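Only a single protein chain was left out; the remaining protein chains are all shown in position.
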C-alpha cells in the first residue's frame, strides 16, 4: 500500500479526534504504563486498512510496536488476530478509535466487494466500483475495492470520457458526442457511452466508442445487446445491481458490472482492539 | 448550517473529482449551453446536506442558481423535489456527483437516526451518536445526526472524560479513575464511566461520576441499575443497539442510547439530479 | 508534551524567520564550524517550552544534540542552565531566536500563573485561564498555564456552554437560557452562568446550572453568594483579578479564579543562548 | 492595511475558537435575533487591528455591518467608540473574543511603541522593533509597531546581515566577517555589526559596515562612540531599553533605538464589545 | 479557462513576491494615486494566461478594472494591446511582475507549440506535450499547450499505461507487459508501448497495445513501421523532435508527435505593462 498517498487524511483524522489530546487517558493512566493489545476480528470479512492502522500508531508514538498478522486482501473469521501491538498504554488508547474507523470501513468495502466478486466467479465478468465514494476518501475506498478483488473504474471526471444520458439529451446525437469527446481529449483517453437500449448501443458501436455501458436494462434486452456486440468492445452493466442480479448478468458474458453500493452503502466490519493488560516492561 | 466549517472538505472533494476538469462535458457540451435540473428524491428519507450541495455548485460556478425546496431535517418521499437548479450545463454536470456524494450520505445518516428517534418517541430517551465516524468527516456526520433528531455525544478525545473498561483494567479502581479524571481535566468537563454490571455502576455513582454508561448489559440487569440510580445521574446505554432493542431500553427510563451504526453502517439515500433539457436563456 | 500538536506552528515560525535562510551566518560562518551553547536563565521563573525549543533545532538540523537540564513546570533562578546544545554553529544560530521566542513567552505565562497559584496556596481555589489567548497559539499558551500550576478553562466556544451577560440581555431569562443550553448541547456538556449579583446567582442555581461565575462583584457580595451556594455547585470568580485580590477571594472558599492576564498581559522571561565557542570536533 | 497578508492567521484563530461552532449562542439565541454593539475603549491607548477585527466578522457573517469610528494609528481614551456593529446576534457573539484577542494585543503593542516614540520626540532618533515577536505573528506585530509610530527593523534572518557577538566569537575578526557578509549576500543587502565597545565600533567602521549597533554599553561610552562615528554611518542602540534610558540615549544623537519589549512584553489594552440590545430590524 | 484550478498557485506566487508588501511602491506612491496601464506585446506570439493575469490583480485589489483585448489562443504581433487596466497605482505595480511571469511563460509555451502545429499543418498529425513540465505547474503548462493548438498527452503516471524501454528491460517481454498492464489497470485505461524498432512494434501490435510510440527511430525505419501498422492503432513519434523533423515525420502519416521541448525549453515571450500616467479620477 502506498501509505504516502494517505498521510494527509490520517493527519486530518487524528487532529479531528484529538484537537487537544486524550484528556481521559492522559489524566488517568500513568505515563509509563505499557500495554499489549490485539486487533481482533469479531465477524467474517476481508481485510483492508491494516497499514493505515499501523501508520496511525506510528504518528502518535513511533515507539509503539505493531506486528501485522494478516495482510490486506486476506479473509478472516471471528476471533482471528489481525495485528499485535505493544507500547505506551496512553498511545494505544489514543490511536484505537481512529485506527478502527479506518480499518472497519475499509474492510467493510473489501468484504462487500468480495461478495460480488464471489457471485460472478467462474465468469469473465469483473466487478467495478464507481465515483459514488465518500468525499475526500476516494483513493482509500478504491484501494479497499481492489483488496476485495474488484477493479477500479475511472478515478475522476478528468481521466476518462464517459458520455451519460444527460450529455446525450443536451447534444442529441451519440455519434456527434463520441466525435467531440475523441477530438477534445488526450490520445489514449477511452470514450465510453452509457446507453439504455439497443438503438443507443448500436449508435455507440458505430461511432467507435471504446466501451459501452448498459444502464438499468432488463436482462433480456441486455442479452440481446451483449450478443450483438459480440466482444467487439467491452461491455459494462450498471444500475442497482444486487448479488443475485450480478450472477445472472455475469452469465450473459459482460465484461464489467459496476456497483455503486460497494462504496455508498457498505457496513463497517466489527473489529476491536483488545487490551491484554499492563505488560511487565 | 455553518457552511464555513466545511469549506476545506468541499474543496478536497472537488479537487478529488476534478483534478483537471471534466473532460467529457468540456469536450462535448457547448460552453454556452444552459440547463435546468432538479434534485429529486427517489425514496423516503430525512434531508441533510442541501447547503453543502448548494456550496458545491457555488464553488464551481457562482452564476448557477440553486433554489432549495426543502430544508435540512425535513422528511421527504419519492418524487419530492429537493432543489431547483439552473445554469451552465457544464457546471451542473461538474457538480452533480460531488453534491450527491455529500447529500446522499448525509441524508442516509439523518434517515437512520430518525428511525431510532421515532422508535423511542414518547419516552424521555435521546439518541446519541458516537466517535465511530468517517475519518475527516466527523463534524459533517454529527450535523447529519442532529438533522435526524439525534443528539451529539462528545466530538473528540479532548472534550469529555469517558472512562472505559480498558482504562479501568489498567488503573484497577473506578474511584481512583474518577478522582484522577476530575483533577486532571478542566472545570466543567464531565466524567462519564462505562460499566458492565451493578457493582461498576454503584462504584461510579459513589465516586461522583457525572454520567454512567451501561455497556452491553442484558435488559433485566440494565433495569436493576437504572432503577437503583433513580435519576441521580444521567444514564447512557450502548452496545449493538437495534431499533427493536432501542424501544425496550427506552422504556426503562434511560436518558440516552448511543448508536454507533448511525455513522458506521448507514445506507446512502437515493437522490438524483434530473436534467430538464436546455432552457431558452 | 504532545509536541505533534505544535508541529504546524513551529514550521510557521521557522518559515517566518527564515524565508530564504540565515544570510548572515551562512555567509560568515564556515559550514563545518561546530559550537557548544547553553540555554541560560537570566532571571527567576517557571520553565515552559523546553520541548518546543528542542523541536525547533531538530527541524533545522537533526544532528544537533540538545540535552534538557530542566523539565517544564520546574522553577529556575538566574544562572540556571536549562539545556545544553552542541552541533553545527550555523544551525545553532538559525534556531536561537525562534526557540527563545517560544520559550521566553511560554515561561512568561507559566511564571505569571505560578504567582497566582502561590497566592492562593493553602486554599481549595484553583487558578483558571481564559480564552484571552494569542490568536493561533491557544493550545500552546494553555499548556504553559498548566506548567505554572494553573488549570485550563474551556478551550473554545465549541466545548462548554457559558452563558454571559450578553446572552442574558438578549434572552431575558436565566432559567430559559439554561434550559435551552441544556437541550441544545451534547450530554456531558456543562452549563455555566455568569452573574453579577445575588439574584442572578440564585436564578442560576435554581435553573440547575452546573457552575456559577461571579463577575466583577465586590468582595462582600461575593462572600454572601458563595456562602449561600454552600458547595452545591462550583463557583468561579472573574474580573480584573490581581495577586492581592486573588488571595482574598480564595479565602472565601471559591473553587476557581479565572485570570485573563495570564495570557493577555504576561512578560517574557529573560533567557539567552550562550555560546561557548567552537568545540574541537 | 494589507488584510490579505493576514487571512491565514484569522482563519486559524477562528478555527481555534470555534472548531464546531459556538454551542452556547447557537442553542440559546434565536437565529433571527439582531443586535447592535460597540467596540469601546476602556482605557487610553493607540489603535491597531481595527481592520483585522472587521475581517473577523466578515468571515463569520458577511451580512454584519461594521463601521469604523477610528483608524489604526490614532489615539483614544476611555469611553471612545472604536467601531459600530449591527447584525445577527449570534454572529456578533461568535466574533467578539477573536476580534478582541487581535485588537487588544495589537493596540497594546502600538501603545507601548508610542510611549517610546513620545520619549524621544524632538530628537532625530527612531524607535525600532526586533525579531522578538510572537511565533507566527511577526508581520502583524510589526504592523502594530508602525501604527505606534515605530520603524521596523529587519523582518527575518533572510533580509539583512547583522553580525552579532556570537558570529564574531566564532570568526574572530570583524573585518573578515564584514568582508564575507558583503561577498556572500545580494547587492543592496546592508551589513550591520553589533559592538560592545569603542574598539569594535572602530573596526566595524573601518571594515565598511553600513550600520553599527551599540549593545548594552554605558551611556558615557556610548557617547564617545557616537561622537567618533560622527554621522558617517547610522548608529543603533540596543539592550534592555526603558522609556527613561531611551530619552537619554536619544539625546546623544543616535539614529535608532531598538526595543525588544515592544513585542515581547507588552500589555493588552482594555477594549470591550458592548451590546446595545436587540435592534428593531 | 478554469481559473479555480490555479488559485493555489497564484496565491503562492503572490506570497513569494510580496511576503510583506511592496515596500517601494507603498513608501513612494500616494495611496490615492490612480493609473491606467496596458499589457503590450513586444514581439509576435500566441497568447496564453490572460485570465491568470486578471486573477492576479483581482486578488491584490478587486477594484482594479481589467479589460481583456485578446483571448487566449489568439496570435498577436509587436505593439498589440492584450489588456487595459485602470486602478490604484500601487495595486498595478504590485501585480505587474507576477502577472507577467505567468503570462510570458505561458505565451512562450503556446507560441512554441504553435510553431510545431504550423509545421505539420495539412497532415493528420497532432502535436502532443509530455510530462517534462515545470514541477508544480503541469496543469498550467498543459493548458498553454492547448492554447497553442497542441493536444495533451497523459497528465500523470496515474492515468494511462505507457510501457517504456526500462519496463521492458526488467520484464523482458512486450506481450507479458501488455497483458499485465491490461489486467492491472482500470477498464478504459489505454496501454501504449514505446518501441525502438520493427520487432518491438510488431510485438506491441500483436499483444493488443492501444497505441504505439516510436522512439528515436530513423525516418526510413519509422516509415516502414507506420506503413506496416497501417492505421490499426494510433502511432506516436517521440525523441528530440525539431520543427524540421516534425514536418518530415508528419508526412509519414503518424497520428501524434510528442515534443518535450514545448514545456522544457521554451522562451518567455516579451510582454510589458506600460503605464499611461495618473488618470484623472
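In this document, chain identifiers A, B, C, D and E correspond to the written order of the chains, with residue numbering beginning at 1 in each.
FYI, contacts are C-beta pairs under 8 Å (C-beta built on N, C-alpha and C of every residue); 3 or more make two chains touch, one makes a residue touch a chain.
Please read all numbers here as calculations on a predicted model, not as lab measurements.
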- Message: I'd like the shown chains that the missing chain touches, ordered by label.
- Response: A, C, D, E
- Which of these, E:132, E:202, E:221 or E:248, touches the one chain of the complex that we don't see? E:132
- Message: With the missing chain put back, one of E:98, E:113 or E:258 would touch it. Which one?
- Response: E:98
- Candidate in contact with the missing chain, chosen from D:8, D:73 or D:234: D:234
- Interface with the unshown chain - residue positions in chain C: 19-21, 59-60
- Per the touch rule stated above, chain D touches the missing chain via residues 126, 128, 151-155, 158-160, 186-190, 192, 210-211, 234, 236, 255-256
- Could I get the residues of chain A that touch the absent chain, sorted low to high? 2, 4-5, 139, 142, 155
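By our rule, only the chains that are shown with their structure count from here on.
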- Looking at chain C with chain D, do both copies bring the same residues to the contact (over half shared) or different ones? same
- Message: Using Cα averages as centroids, what's the distance between chain A and chain D in whole Å?
- Response: 52
- Message: Could you pull out the residues of chain D that touch at least 2 other chains?
- Response: 19-21, 139
- Task: Quick one: label the inter-chain contact graph as line, ring, star, complete or other.
- Result: other
- Hey, which chains are touching each other here? A-B, A-C, A-E, B-C, B-D, B-E, C-D, D-E
